[in-house]
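Left out: one protein chain. Kept in place: all the others.
Labels for the chains are A and B, by order of writing; each one numbers its residues from 1.
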Amino acid sequence: MATSDCPHCGYSNPFDAAFCGHCGTALARRQPPEEPDDLPADRSSVSAEDKVDKPPGPEEEKRAVSPPNRPREPINARTWPQDVGEEDAQEAEKPQAAGVQETEADNDEPEPLLGGLTGLLDLADTQAFTPASAANPDPVSNRPPTLSGDLTLDEEERRQLRQLFTEELPQEAAGRLEEPPEDRAQTEGISRLPRRPWLEAVLFIGLVGALLWGAEPTRRGPGQHALPGLELAHQQLESLAPNSLVLVNWAYDPATAGEMDFVAQPVVEHLLRKEAKLIVISQLPGGPAAARRVIARAEDTLRRPSRAQISANQAIEGGFLPGGAASLPLLGAAPAQALPVDPRWVGLRDRFDIAGLADSGPALSLVVAAASEDVRRWLEQVQPYHGAPVVAVTSAVADPSLRPYLDSGQLAGLVSGWDGGGAYIQRSERTRSVAEQARSSRLRGGLNWGIGILIAAILLGNLVGLTERRMP
Amino acid sequence: MFSSRSNWQNRIGLLVAAACALLVISVRFGLAFAPPAAAATLYGWALLLGGFALLLGIANAIWHHFVRVQRGQREWGFSLLLLIVFALVFGAGVSSPGGSAAPLAEWVFDAVIAPGQATLYALTGFFLLGAAYRFLRFNRPGGLWILAGALLMLLVQTPFFYRLVPAALVGLLDWLLNWPVMAAMRGVLLGGALGVLFISLRLIMSGAK
Partner (left out) sequence: MNPFSSGLPGLMQDAGLVLGLVISLAIGSYLIRDNFLARLGQYILVGAGLGYTAVLVWGNVLWPRLFAPLLADPMVWLSVPESALLHRWLPLILGLLMWGGGAELLRQPPSGLGGRYILRILAAVPAAILIGVGLGVGVSGAVQGTLLPQLTAAALPPQAEVSTAGGGLPAAAQATWLVRLITLVITGGVLIHLQFGREVGGSRDAPALQPSSDIPTSEVSGQGRAPRYRMLLYSPLRVWEGIGRRALWLAAGILFARLALARFSLALARLDYFLFEVPRSELWQLIWAAVRGAGS
């Protein structure tokens, strides 16, 4: 696989990567280096082991540093820490005769249209600003989309901010599995993760200690702050008539269930209390099973007589819709065709009167998502068809990205994060069981300590930064 | 994805893609080029083809690991383990009448997938701390603004600090979330949507040509 070494940290990135997967430095868009003509014919079929084991000869090293046919870089591409003026000078020095060829090359490459912090925010909210199906035609590969970014920010600033929001482990771990051995061998030995083991140890000890001994009584204090949008969501659910059809898009799986279950369960309980009929679909393989578990726990909490009976009457579970954004509009255009099929595929479509769904749409759509992209996709692909109000129940990190939709009225309510879940329970005035209260107290204590350590680390980092600056 | 194919393949692919895209767009915008049922049919195809593509992707990954085992490449033992686990789970699921909702598949979900995924993602919290220590500094570009936003939000969303911060600060955060932050994120959304629009239209047009 062709790779491109990061000019800042040396990490080997795929050639089509716009940013370094390790440090966030913007990478210049280049064509893969061509094989020199003077190489022997069988050189291109050198085995991966050979490539790894043989150190590059002096001639090869020279070629790597200054390739004879230096590929042309797009005018807007910048590579930190390359000097801007130097790059402009290089552009100016290009012979006029090459202009025609360059124009043709420009026509082949799409103009960069997105820039600035769009790229930065993307990692905090993966795939938030690119069409999932277009950017990622292979539904199995879970790589973050490459960004077509016009680099309009200070590169150093962008690199630092991207680093801040990068979730390193999943990319690292997932990437290693798919990485061909030759590429991995090239990157081994490079310290890729700027980790702070002592900080991680402090956090680990703090969290464990808080869980064991630092539980905070639930009844003490005002509880969680309800961010704007929660009250609207509660009102929306409260206004549902019995037997209303609610279309639920379950867009999270066990990876984020540790947070999302806290938010989703109170809302599902509220829906069940209102005797709404839930039609649950998911576009994630782990989604249907995660939904089953939360619905079952919600039913247990409501002390329903029999799970099977409730499920049979009140919820269609287990719908998995592959195809990403391309298949999602089917839920609006032809719901009967799209509706989930029971794992045992028996008589499911007769269970509810879903003919009404095609005529008037659901009374409410609920999107339970770990990423804002899933909510956005629903608002773009399904809501325009039936216009039913949409309530989003999301991870904490998705909250700011969804505020514009709440303001425009496309979202009828927004509950986000662990604090949102707690506030929703308070708002619903539901009494918690002893076990629930104990767990909630532990987690509150843990969160207090975790955030406290984070704030301390930030302050310490700033102090260290000041010291470093003053040192000669 | 068409880059490694011949010109003919590229042209056919682009033409088909452009035709599908134009049909969907015309139906969504109410243009009378095609009946709405045509778009619904395409969505249905996308659903089923998505399933086919998923299975193809899985087969590709399995093949990749099979080749690693066959050639005795690095970490081939891990690949063998992966293949064995895959075969066991797939065999158990397919042989059960309930499929993915059968007790055995549910057991795999509860015993392997759920704990594994949850632990993997739980680790990210620890790495976040190191990044915050290193980069969330006031003397970096925009550092003061970022720090102010982060600290304000951290204080209000933490149960302990929430009791201590004055109500005015909580009100300020709500106001910031409702207006300036919302407006900034709207700018990002609009920029992103415009980008998606132009890139997609360009691709469609190049296919139509």
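In this section, contacts are C-beta pairs under 8 Å (C-beta built on N, C-alpha and C of every residue); 3 or more make two chains touch, one makes a residue touch a chain.
Quick caveat, the model's predicted, so the values are computed rather than measured.
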item: Which of A:196, A:234, A:270 or A:376 contacts the chain that the document leaves out; value: A:376
item: Option from A:223, A:266 or A:322 whose C-beta touches the chain left out; value: A:322
item: Residues from chain B at the interface with the omitted partner, ascending; value: 1-2, 5, 8-9, 12-25, 28-29, 41-56, 58-63, 75, 78-79, 81-90, 93-94, 98-101, 103-126, 128, 132, 136, 141-142, 145-154, 157, 176-177, 179-194, 196-197, 200-201, 203-204, 207
item: Sites on chain A contacted by the missing partner chain, in the whole complex; value: 75, 84, 88, 91-92, 114-118, 120-121, 124-125, 131-134, 137, 150-155, 157, 161, 164-165, 167, 169, 173, 176-177, 200, 204, 207-208, 211-212, 256-259, 261-262, 285-286, 288-289, 292-293, 296, 307, 318-326, 328-329, 337, 340-343, 345, 376-377, 379-381, 383-384, 395-401, 404-405, 407-410, 416-419, 439, 442-443, 446-447, 450-451, 454
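Note that in this section only the chains that are shown with their structure count from here on.
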item: Inter-centroid spacing, chain B versus chain A (mean Cα positions, whole Å); value: 6
item: Chain B-touching residues of chain A, taken from the complex the two chains share; value: 48, 110-111, 113-118, 121, 128-131, 134, 137-141, 148, 154, 156-157, 160-161, 163-170, 173, 178, 181, 184-185, 193-196, 199-200, 203-204, 216, 221-225, 227-228, 253-258, 286, 288-289, 292, 318, 321-324, 326-330, 333-334, 337-338, 343-344, 376, 384, 396, 399-401, 403-404, 406-407, 417, 419, 444, 447-448, 450-455, 457-458, 460-462, 465-466, 469
item: Residues of chain B touching chain A in the complex; value: 1, 28, 36, 39-40, 43-44, 46-51, 53-54, 57-58, 60-61, 64, 68, 73-75, 97-102, 106, 109, 113-115, 117-118, 120-142, 146-147, 150-151, 154, 156-163, 170, 174, 177-178, 181-183, 185-186, 188-189, 191-192, 194-196, 198-200, 202-203
